[in-house]
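To start, I am sharing the structure in question, which I have written as structure tokens.
As you look at this complex, bear in mind that one protein chain is not there, while each of the others sits in place.
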Amino acid sequence: MTQDALRHWRRDLHRHPEAAWCEFRTTTLIAQRLHELGFSVVLGDQLLANNLIMGREIDVEAQKARALHQGAHPEWLARIDELTGVMGLWDSARPGPTLAFRFDIDAVEVEESQEAAHQPGQGGWHSANPGWMHACAHDGHTAIGLVLAERIAALADRLHGRIKLFFQPAEEGCRGGKALAAGGQLDDVDALLALHIGIHASSGELVVNPTEFLCSTKFDVEFMGQAAHAGLEPNAGHNALAAACMATTAMLGIPRHRDGMTRINVGQLNGGSGRNVIPGHARLMGETRGATPALNDYMFNQVQRIVEGAALMQGTTYLIRKQGEAIGIENSPALIEELVPLAQEIALETIHTRRFGASEDAGFLIERVQQHGGQAAYVILGANLAAPHHHPQFDFDEAVLAPGVSLLEAWLLARLGR
Amino acid sequence: MTQDALRHWRRDLHRHPEAAWCEFRTTTLIAQRLHELGFSVVLGDQLLANNLIMGREIDVEAQKARALHQGAHPEWLARIDELTGVMGLWDSARPGPTLAFRFDIDAVEVEESQEAAHQPGQGGWHSANPGWMHACAHDGHTAIGLVLAERIAALADRLHGRIKLFFQPAEEGCRGGKALAAGGQLDDVDALLALHIGIHASSGELVVNPTEFLCSTKFDVEFMGQAAHAGLEPNAGHNALAAACMATTAMLGIPRHRDGMTRINVGQLNGGSGRNVIPGHARLMGETRGATPALNDYMFNQVQRIVEGAALMQGTTYLIRKQGEAIGIENSPALIEELVPLAQEIALETIHTRRFGASEDAGFLIERVQQHGGQAAYVILGANLAAPHHHPQFDFDEAVLAPGVSLLEAWLLARLGR
Amino acid sequence: MTQDALRHWRRDLHRHPEAAWCEFRTTTLIAQRLHELGFSVVLGDQLLANNLIMGREIDVEAQKARALHQGAHPEWLARIDELTGVMGLWDSARPGPTLAFRFDIDAVEVEESQEAAHQPGQGGWHSANPGWMHACAHDGHTAIGLVLAERIAALADRLHGRIKLFFQPAEEGCRGGKALAAGGQLDDVDALLALHIGIHASSGELVVNPTEFLCSTKFDVEFMGQAAHAGLEPNAGHNALAAACMATTAMLGIPRHRDGMTRINVGQLNGGSGRNVIPGHARLMGETRGATPALNDYMFNQVQRIVEGAALMQGTTYLIRKQGEAIGIENSPALIEELVPLAQEIALETIHTRRFGASEDAGFLIERVQQHGGQAAYVILGANLAAPHHHPQFDFDEAVLAPGVSLLEAWLLARLGR
Partner (left out) sequence: MTQDALRHWRRDLHRHPEAAWCEFRTTTLIAQRLHELGFSVVLGDQLLANNLIMGREIDVEAQKARALHQGAHPEWLARIDELTGVMGLWDSARPGPTLAFRFDIDAVEVEESQEAAHQPGQGGWHSANPGWMHACAHDGHTAIGLVLAERIAALADRLHGRIKLFFQPAEEGCRGGKALAAGGQLDDVDALLALHIGIHASSGELVVNPTEFLCSTKFDVEFMGQAAHAGLEPNAGHNALAAACMATTAMLGIPRHRDGMTRINVGQLNGGSGRNVIPGHARLMGETRGATPALNDYMFNQVQRIVEGAALMQGTTYLIRKQGEAIGIENSPALIEELVPLAQEIALETIHTRRFGASEDAGFLIERVQQHGGQAAYVILGANLAAPHHHPQFDFDEAVLAPGVSLLEAWLLARLGR
């Protein structure tokens, strides 16, 4: 029955993938289900720090209309102001610690494969939203979260303490985690678990201490100058493209760092208009990376200084917008140790360390919990994959969902069981 | 009757404006009319030097289909391979000099005004091609040329020598003149007249020696490098955007010239793709200007050197494409003197010198004729305007067309009359 | 006798050329002579606005010792604190206007010719200070000023009003004029005359309205960053050389100006130390020019913005030091008209307009007088030259000195005679 519910949710979500910050259908269905199961529901700016929202440029009304058309819950949709994402709070009313779980809910900008062998197509639950696809298993994460909520409701009498289920929007591009962490709902959490399906591990494996999470900042820069006729009065312009070119050149020259790997890229630059007009506007998209948060900070601090200097040189104004951010993750050692025997009981093979090698904004949540004295860990629930993450033929072995729920439930019982 | 024919042609052409290099309808109608009147018709690469074509990126089949739909002459359309423009040769079979006239036939990328007061709209002969408009009076120039052809046919018995009527494509952006000049059909011309309607002169005025034609080169540059993942192997890229930025910065630094006004602009730059990809491709649009051909050459020579150097610095390849070119114009003094009394006879007030202040690729034709020992001049046929050139409400006083024909006819008779 | 005195002074000064701001001998001899003749003597910061001194880096004690050794007047030398230059005020004690004259007194960094044909060498009055030479006729200007002082003393009873004789230091490099103008001693001047010997005019000619004085700003920029070991911790540096390179590149790219000639140059750049040290310091020397003060201001304003921006980009501090400055000159028309008949009386041929084509910091004095409601003019006293200005064989026809004095005296009498 758990397996049926997991499959149901996963496929319904897979059929309706929603972009980062557009998860209106997903959010309302989760909210309604949590509500039905007796959870308190927390939404919007109760959950997210508005000023740290990144990479969100959406047409709210159009997205809500689309979501409604695709089966969003109308009443919850009405209650959502603008921000997606939802947290369910279950309170035993008995003293005890607060545990938390994080599930990310957004989809990826990938056109789902139409090939015959692709399971979602065969089953008729492939993406109904052209250009978007659950190609990173967040449908599976959300399904686990929803079935875990059912298990909590079923176990209600046997637990003490409190449980928070965080359904995070906009993990792709590392855009939502920072705002969720800063929202404050994690500050009283004693222990947090986040999981990800797949990622270099096979069905039946659990990686309890993944490493090498890349720290990165994604940013856009705009230079706003003054256009002028290049022939008639070149002196009247403030050349935004010249500023962008000098900034780009200077960014590429940010010195290497003694302490380890750093990266800088300006991936795209567009500036100017007519051939005979001094460019009044330019925009670039870039990213910094670092092996550690300090190294990434070093890089991004220099980017900011360079942009300011380049703007000054050309007499333009500028805007720097963070479009995404990820920091490192270091699992709490005691929590790692606690998970190993629990995994073994449900026949998951535990792998201690494996390279993650990508970015994850769960890092902000984990850091927040640890800074407030709690424990936190990010684990990989292995799964056989049909194709790599973000690939049009991505699919994962749904059989791993049930052990995923079991692991989280076992941990709940170990900590909160009476 | 002449006035009726002028109005008919002008308005038909105004109704069907065609972009540079897309003048298939216009070309075929002219060709047919010249043919009817007994002219030999010269087309395509008989007329234009293919290797000097600039700024031509069109879908020939789509444009031909559009032209056919809008009334192009099917047989002439079939004879056109790819290149627009047409010359009519009238040969008296009696010894004598060769005179030539140049009329430009293309329209401008301007959306024609829908305002009630705009005459073409009132008369129902406004542009049928969205986004394109005869907003620089080339419809008037072409009408003059066609009616002049009629006059020549009518005067046939009274003339000796030969007459060449050049209907030039792609004057806008200075894209066609150089290829037309190099095509060789001007090499035996003893005297060439080109005229332009409007341009700082009013109805009833004729400027016989306009000055300050700007020399300019319009160019596009592409840098082709090698994309690479900015995080995983930054060393594997050849950063085309970095090359474009350095080239842009260096171009802006081309030294001023002792001998007079120079200009440089990079009006647009677009490079790169994804934020985390080292840009493998970049493209920029620029222009140089100079008060003299030598000054413009100085500028463009430096541009070429800079582009080559920037490409080398980043290990990319590059392409520089001239997208347009204009040189200066110096009217042959004897020809100026010859026109003054002719103008007075038809009650045109002659103005000796007035600033032109823009670019004109008739300069190549004039230079070619003068280099081969002929005389050539570019004159302004004043006309009251509804709005400036290239403006959505541009319109000119059609009453100037008839005196325009009369002037050219009078000159013909003065030179070739028996 | 006047001719003897002129020759005496000119040759004594020629023998002892002194660099800008080092004119201690010259200043004391002038002061003593003015004092003897009954003038009040104004020195140092009574004369010059200290905060606008430019391009002055000298060893005062060494220069004073040298001057003393070469015949400086000991008592006046003791009264000079640090600043050279002197003004003599002659007050008739009768009501009347205040007239002023400006004579520049410094020499040029040129090694005087040893060739046999060079007159100063023949006469034994060639430069006694290796590397320095009166190669711009300031020795002649000063001689005229001193003999004019004698004439004023002789004419004392016949004059009303007041006369100020300004002996300006540091004209070379345009370093002293701005400070002299701002010193305030010109603010009550009703009319000022400045003259220059030579400059495209021959003996017997007087140019009363020279034109095309170049506006220019000479500047040094220092970037102070942080050195660091380039191998061990490149991140710890703030690369002053990188800032200087980017500033240089950006300065070269300051856009041309619609209104006329502009120039920019970075003539020298020195930065860094050891090969394996990130440069902590860099210094560059540059200049802007413009056909008008507004054009030069446009250029120098951009230089300042660029330097600030480049420093910001690299996290360095910076200093911009003006090392010299010249503005344009426009003679007061009424004063020009007044001089023409006076010149004719002493058989000087007046030339109205001739190109000056260099920089002169008398412009600041002239502007100051004109801003305070007075009249001012700069005239060229033609002289046959042995070689161009600043040339090792420069010499001028001493016969022009006497008419120079006569012209100034005639003007004095015309204005102040009773």
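The chains carry the letters A, B and C, assigned in the order they are written, with residues numbered from 1 in each.
Throughout what follows, contacts are C-beta pairs under 8 Å (C-beta built on N, C-alpha and C of every residue); 3 or more make two chains touch, one makes a residue touch a chain.
Just so it is clear, the structure is predicted and the values come from calculations on it, not from any experiment.
Considering C:3, C:114, C:273 or C:353, the position touching the chain not shown turns out to be C:273 (whole complex). Remark: the omitted chain is touched by one listed residue; of B:199, B:250 or B:269 this is B:250. From the set C:249, C:302, C:316 or C:375, the residue in touch with the chain omitted from the display is C:249, counting the whole complex. For chain A, the list of residues touching the undisplayed chain reads 249-250, 252-253, 255-256, 261-263.
Looking at chain C, the residues touching the absent chain are 214, 216, 218, 230-231, 234, 239, 241-242, 244-246, 248-249, 252, 263-279, 282, 285-287, 289, 323. Residues of chain B that touch the chain left out of view are 232-237, 239, 242, 246, 249-250, 253, 255-259, 278, 298, 302, 305-306, 308-315.
Definition applied: only the chains that are shown with their structure count from here on.
With centres taken as mean C-alpha coordinates, the chain found closest to the middle of all protein C-alpha atoms is B.
With centres computed as the average of Cα coordinates, no chain lies farther from chain C than A. As a whole-number value, the distance joining the C-alpha centres of chain B and chain C reads 54 Å.
Per-chain Cα centroids separate chain A from chain C by 69 Å. Shared interface positions of chain A, defined as residues touching 2 or more other chains, are 234, 239, 242, 246, 249, 278.
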